[in-house]
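Shown here: the complex without one of its protein chains, the others still in place.
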Amino acid sequence: MHRLSFALLAASFAASASANTAVYNANVSEAEVLAAQSAWCNALVAINKAGEDQGHAAAKQLAGDVIDAAYGYNLGPVLFKPTLAAPPQTFRTTREGALAYFVGGDPNFKDDSGFALKGWTACRAENAAIHINGDVATSMGNVMITGKDGAVTTVDKTWTFKKSDDGKLRIVVHHSSLPYSAP
Amino acid sequence: MHRLSFALLAASFAASASANTAVYNANVSEAEVLAAQSAWCNALVAINKAGEDQGHAAAKQLAGDVIDAAYGYNLGPVLFKPTLAAPPQTFRTTREGALAYFVGGDPNFKDDSGFALKGWTACRAENAAIHINGDVATSMGNVMITGKDGAVTTVDKTWTFKKSDDGKLRIVVHHSSLPYSAP
Amino acid sequence: MHRLSFALLAASFAASASANTAVYNANVSEAEVLAAQSAWCNALVAINKAGEDQGHAAAKQLAGDVIDAAYGYNLGPVLFKPTLAAPPQTFRTTREGALAYFVGGDPNFKDDSGFALKGWTACRAENAAIHINGDVATSMGNVMITGKDGAVTTVDKTWTFKKSDDGKLRIVVHHSSLPYSAP
Partner (left out) sequence: MHRLSFALLAASFAASASANTAVYNANVSEAEVLAAQSAWCNALVAINKAGEDQGHAAAKQLAGDVIDAAYGYNLGPVLFKPTLAAPPQTFRTTREGALAYFVGGDPNFKDDSGFALKGWTACRAENAAIHINGDVATSMGNVMITGKDGAVTTVDKTWTFKKSDDGKLRIVVHHSSLPYSAP
């Protein structure tokens, strides 16, 4: 008896999209991940510039806007381990902790001097790999940030972005660390 | 004080994909949904032809292969309401019930005469809308199947496909019904 | 050489939840699906009662509220095939089409006489199977609705609920059909 192959049947058909089909798509694309990374980088530089040009209050205002637009604290706790956050306040699962890290000046986070205010003039991401899974996507790689003197600081960074109901990506996981160097 | 806009910052960056980035993507695309629909249609016609050319055993063998390749009974119960399945065996959550529906001949499903063996010569789907959500995607619309005499039967059909770990789509929900006509 | 088993290692540990861990969970539970089904049933009876007690405008107002709260038209097209909707308006992917189906009176949907206004006094769901996949879950089974005279109408129904960012479930797929009966 000849046994027909379902796999061959499937392969013999080409897909053709219907122009009239209404499509809802909750998924994250790679392009959206790259755009969100660029937005984060740009925001970091902008917060620094706001501080230099307009003072700390302006930088704090912008940092708060960035956190509200780009992080998922409105959804719940965010898994945020900033590059320079140290014990016992390593993890910043609340908006307050994130804001303190970026601009400092919060008596509840005394070790925070304001990471975003350290003179950054440029920032870019270079991904090692991206993992896309439904409405969340994770990137891992390096982020290179350039200081006022032109020196480049490289960090190891993992971001998970979640697409909200409004179609916008928000950071729900952010683990950043300085590269290891053998002692 | 001038208030900077994070949204504008985000928009000012164009995304550029890195050639070196390894990407894993678990999501279903619209093209994959359309291809899976075509494969289902083609399989229906092929099962009928196997029955005509080679007899019932060959049709049953192919139908089993199709179910194993195209439905998600390996994952768990499938939410399958076939077009002509009637109470008390309306829902075919097991592989056995699906096979009985397609080719009949199962004493446990005495009302099943073998839907796939009714002389179908062509089949195509026309979608009203598609809902893509991670590794599952649902289509709703009409499926038109052509009988031996050229008459076309139209059914209302909802399919949910889930992408397996192996990257292949499987039907996990299938609700098919004859169009309503006012009495 | 003795080969250690990773599976055994994994099994030898019991999980213990930490009281201090902040948890975000986007997933749908079976209990949430059952509650959403009950809410739909209750809403159907309430719309009918609003029509009887307060007139068509009140019923239409409530039906609109129900659609806005319980369906996902705010997210995008909803895959809605109502029980008694017939060609060429079988699929109601817009809010307007859903509202017309439930309460009638829309000149754009002339065949709609108002399904929710047919004297329903009770409604309950009986599931054949449930498929939970992230923030969406699909149920398939029967829904029994009782008319004014006590007669029970049984329909075959598939619902997919999606959990919104606000934690509430919304219907994004709804395929309802009368049971098949052999001619």
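Order of writing sets the chain letters: A, B and C. Residues in each chain are counted from 1.
What we mean here is this: a residue touches a chain if its C-beta (ideal position, glycine included) is under 8 Å from a C-beta of that chain, and two chains touch if they have at least 3 such contacts.
All values derive from a computational prediction rather than experimental measurement.
J.: Would you indicate which residue among B:31, B:57, B:75 or B:152 is in contact with the undisplayed chain?
T.: Going through B:31, B:57, B:75 or B:152 one by one, B:75 is the residue touching the chain not shown.
J.: For the chain not shown, which residue from A:29, A:54 or A:83 touches it across the whole complex?
T.: A:83
J.: Can you name the residues of chain A that touch the chain not displayed here?
T.: Touch with the absent chain occurs at residues 76-81, 83-87, 90-91, 93, 111, 128-131, 133-136, 138-142, 154, 156, 158, 160, 162, 172-173, 175, 177-182.
J.: Suppose we count only contacts with the excluded chain; which residues of chain B make the list?
T.: The missing chain touches chain B at positions 22-24, 26, 74-77, 93, 134-135, 162, 164-165, 172.
J.: On chain C, what residues meet the omitted chain?
T.: 1-7, 9-10, 12-18, 21-28, 30-36, 38-39, 41-43, 46, 50, 54, 57-58, 61-62, 65-66, 69-70, 126-135, 141
Just so we're on the same page, only the chains that are shown with their structure count from here on.
J.: So if I superpose chain A on chain C by CA, what angle comes out, to the nearest 5°?
T.: In short, 180 degrees.
J.: When chain B meets its copy chain C, do both sides use mostly the same residue numbers (more than half shared) or mostly different ones?
T.: Homomeric contact, same residues on both sides for the most part.
J.: At which residue positions does chain A touch at least two other chains?
T.: 22-24, 26, 134-135 - these are the residues of chain A that touch more than one other chain.
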